[in-house]
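Excluded from the complex is one protein chain; the other protein chains are retained at their positions.
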Amino acid sequence: MSAASLNDVGDLADVRDLADVRDLADVRDLVDVRDLVVDFPVGDGHVRAVDGVGFTLRAGQALGIVGESGSGKSTVAHGLLGLHRGTGARIGGSVRVAGVDAVTAEGEELRRLRGGLAAMVFQDPLSALDPYYAVGDQIAEVVRVHRAVSRRGARARAVEVLDRVGIADAARRSRSRPHEFSGGMRQRVLIAMALACEPRLLVADEPTTALDVTVQAQILDLLHELRAETGAGLVLVTHDLGVVAGSVDRVLVMKDGRPVEHGPVAEVLGTPREPYTRALLSAVPRVDAPEVPGAPAGLAGPARTGRPGGTAGGDVLLEATELRREFATRGVTRRTAPVTAVDGVSLTVRSGETLGIVGESGSGKTTLGRMLVRLLEPTGGRLHYRGRDIGVLGEKDLRPLRRELQMVFQDPVSSLNPRRTIGESVADPLRVAGESDERRIRARVGDLLERVGLDAGWYHRYPHEFSGGQRQRVGIARALAPRPRLIVCDEPVSALDVTTQAQVVELLGELQRDLGLALVFIAHDLAVVRQVSDRVAVMRAGRIVEQGDADSVYDSPRHAYTKGLLAAVPVLDPVEATARRHARLASAGT
Amino acid sequence: MAPQEPRTGVAPAASPAAGGRQVWRRLLARRAVLAAGLVIVLLALIAAAAPLLGAVEGQDPTSYHNDLLDSAAGGVPTGSLGGVSAEHWLGVEPGTGRDVFARLVHGARISLLVAVGATLVQVAIGVLLGLAAGLGSRLLDQLIGNTTEVMLALPSLVFAISLMAVVPSGFPRPLLLTLVIGLLGWAGTARLVRAQTLGLRQLDYVAAARLAGATRWRIARRELLPSLAAPVITYAAVLLPSNVIAEAGLSFLGVGVRPPTSSWGQMLSGATTWFRADPMYVLLPSALLFATVLAFTVVGDAVRTELDPRAAARLRVGTARGTAGPTADGPAPGTGTPGTGSPGPSGATEEATA
Partner (left out) sequence: MTRFLLRKAVGMVGVLLILSVIVYAVFYIAPGDPAQLACGEKCSPAQVLQVRERLGLDAPVHLQYAHFLQGVVAGRDFSAGTGLLHCPAPCLGISYRSGEQVTGMITARLPVTASLALGAMVLWLALGVGTGLLSALRRGRLSERLLTALTLAGNSVPVFVIGLVLLIVLCAQLQWLPFPSYVPLTEDPQQWFWGLLLPWVSLALIESAKYARLTRSSMLETLADDHIRTFRAYGVSERRLVTRHALRGALTPVIALTAMDLGTMFGSAVLTESLFGLPGLGKLLVTSVGLIDLPTVVGLTLVTGFSVVLANVIADVLYAVTDRRVVLT
């Protein structure tokens, strides 16, 4: 630092005269983003990912950036740490974080910004950590980048922050490698890494997306607590409006790279001004209300009102008794304890009704769903379809029955063959059934495509030409093609954006009403399941812990696990969300 | 960010069937690939028209011309550049005086026929066994899997040399070469196809086809083979040049085609004793062999980058990556060697329901 520059600081009055007055006024803003524009190179040209985003954030405040996929929300978050350097992206506008210009900072200053002033909590906690090193060493490494401490001191700090984020027995666990932790614990480790150098800003990019709802609540509570404790600012990026409700002070809603609405969380979620925000909010399924306000009659709406109690109605189609499924963990010859995925499940599905199955990851719900349509063979128990035991049938005997039991899959990418036209995919069940008249096949496929809201003329298009929601519609058309009696939907909307989600759910409801289908709706999202189901079964560790009429399960859960699940569901009302957090903390304290 | 990243065992191929024509157009747009393609076409024409070309020159590949050799110098061709003359465009062979041009163009026949034939044999066996292992019962899978491992463990060059030596000399040599190279080299393809099949089988569209009531055969034909085509073609494009080299190598060692049939490798084998006196005789077959393999490699490489989106993705760097699913254990990214037989990073075992 030269004498001249010291003088400059002394002549504050002169500086004020020369410089933009706003700059000094905003010094207390921790984050100041103005007119941010990010262009990514694509082929020969550029694609604008972020277009004119601006916001400020003060220390101790939290900002939620919300948007659907492709809205540019993660790009903004990455821009706060100057992470677009070296990727070929063009940045316009200004980004200042704790006095550092993230767009132009170089060398030492940039390194200080990254981790020292602002720290990022990444999304996928498994791949975001180096698989080869113990987590304690990885945190210690980050500490030593920013602080002149001994190896030992850095290691001690690592244990300290691990302990702070709630890793039990932190000193010992700090010597474990990432794959030895569960998903939630890994996310805690990532948060610990972010805390390590006491940054003034935490940037969390979808920190809870890969996690179950109960773990999600814990992580959000932890972030909230840490912010209160350290006075750091928080930028929380998420697609889930429920996540921001209880966690931030202000919300920025983004769409296609542009800011849509920006304001205090209670205002944006409570009295949204922009139509897009309203649409987004109305599309969110609510766990506390059976009907979506504003949306047309939801799935099975009339059916439910027509059949109070929900269990009455059609004949029993499918009946599972003590159904079990074990998986051998390794080859045939080696004996290792098999994993029990489904452990004695009994349920019935009647024609025309929707049975919802909720459970967290690993609960066995997918395995159960696949057994119900006999993609998997049960290893125990009985499975009756219209009085016939189909649990023991071989592939050949099953074939004539196949068309009556169909499935809609979770992943719209892998559920359609990328090398066949969607028309061919939908026509497949017809051809297999022996239909060979090309004209009739075309006509029927056209009808089906129109039925699910697609254009009949799209027969010859390939899956990659469609969006996720459209592909899911194709998948539904294919399931409908053989005129089934029952369709198992395995997480049919979990890969979709919330507005698309609502549309697909609505379509399923319509179809069920019109065609009198029985549906088994499997999902991890309690709200979606409530919205669609007449009856609900809650699964945990391969068993059904609670089963019954949807309203009674949700409104007066009997099992403790169901209660815990429901308490962890994020709600859209900020006041309610805060109240729930306090309730959770209180119950954790006792 | 999508709310939940779709989990795919096999990255969906970027270009579907409709993209086939685009692939061709892009391939042809690259000059090196175009040149290599022309070289291959030219070689194929030469091979097809070998007797005709010999006739145009007025020579055949088997006649001895002792009068053109300098017996005092031990049989080195008289004249410059290995005896180049109006009658013998590229000179004559030291020691025998056979016409080099005629032998070279006839050698192209052996080289191409054997390499292409062996590649077809390898791919046919590999795809068949790989599919059977991937779709069949566990027992069948283990049987084929173990056989494949043993085949990979065979020191194939040693085995080929030995086999070529013990088969009675009555058996037609070019056919024998094709069979030996083909039968010893299918394991890589089988392993690739098996791994791909196992990966593809997990995909939901295969489950959907089962629910539609499709038979195993129909699933293999309709759902799997189209997706297998790209990796198999890519792999075959790597096999082809290595088969050219294998044929040349075996003939070089004296166990390939037998005189009087000519082959480049065999000519090079003769060249080891003459390289000081007659360097031309070394350089001509070397250059042809080099050009052939290079042309096949360039084209194969281009096909690989066009058809294998994962290989292309590997070469892209950047912080923002798309959905790169966990890679199925395909062939090692190296060029020739099929897989390393390593367990791969199978670390965190997902729960069985996934």
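Letters A and B mark the chains as written, and numbering starts fresh at 1 in each.
Basically, a contact is a pair of C-beta atoms (placed from the backbone, for glycine too) under 8 Å apart; a residue touches a chain by one contact, two chains touch by 3 or more.
All values derive from a computational prediction rather than experimental measurement.
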Note: the excluded chain touches shown chains A, B
By the document's definition of touch, the residue of A:98, A:142 or A:495 touching the omitted chain is A:142
Considering the complete complex, of B:132, B:268 or B:307, the missing chain is touched by B:268
Checked against the full complex, the residue among A:38, A:65 or A:120 that touches the missing chain is A:120
Considering the complete complex, of B:95, B:126, B:199 or B:249, the missing chain is touched by B:249
From B:34, B:49, B:140 or B:167, the answer for touching the chain not displayed is B:167
Contacts from subunit A to the absent chain lie at residues 81, 83, 110-116, 119-120, 122, 124, 127-132, 138, 141-142, 145-146, 177, 179, 190, 193, 330
Across the whole complex, the chain not displayed is touched by subunit B residues 146, 149-150, 153-159, 161-168, 241, 245, 248-249, 252-255, 265, 268, 271-272, 275-276, 279, 282-283, 286, 289-290, 293-294, 297-298, 301, 311, 314-319, 321, 332-337, 340-348
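To be clear about the criterion, only the chains that are shown with their structure count from here on.
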Per the C-alpha centroid definition, the whole-Å distance linking subunit A and subunit B comes out as 46
The residues of subunit A that touch subunit B in their complex are 40, 69, 73-75, 78, 83-84, 87-88, 123-124, 126, 131, 179, 205-206, 209-210, 239-240, 327, 329, 331-332, 339, 341, 361-367, 370, 373, 375, 395, 399-400, 402-403, 405-407, 409-420, 425, 428-429, 432-433, 462-464, 468, 475, 478-479, 481-482, 494-498
Per the touch rule above, subunit B residues touching subunit A in the complex are 1-9, 12-14, 16-18, 138-139, 142, 203-205, 207-216, 218, 222-223, 226-227, 318-320, 323, 345, 347-349, 351-354
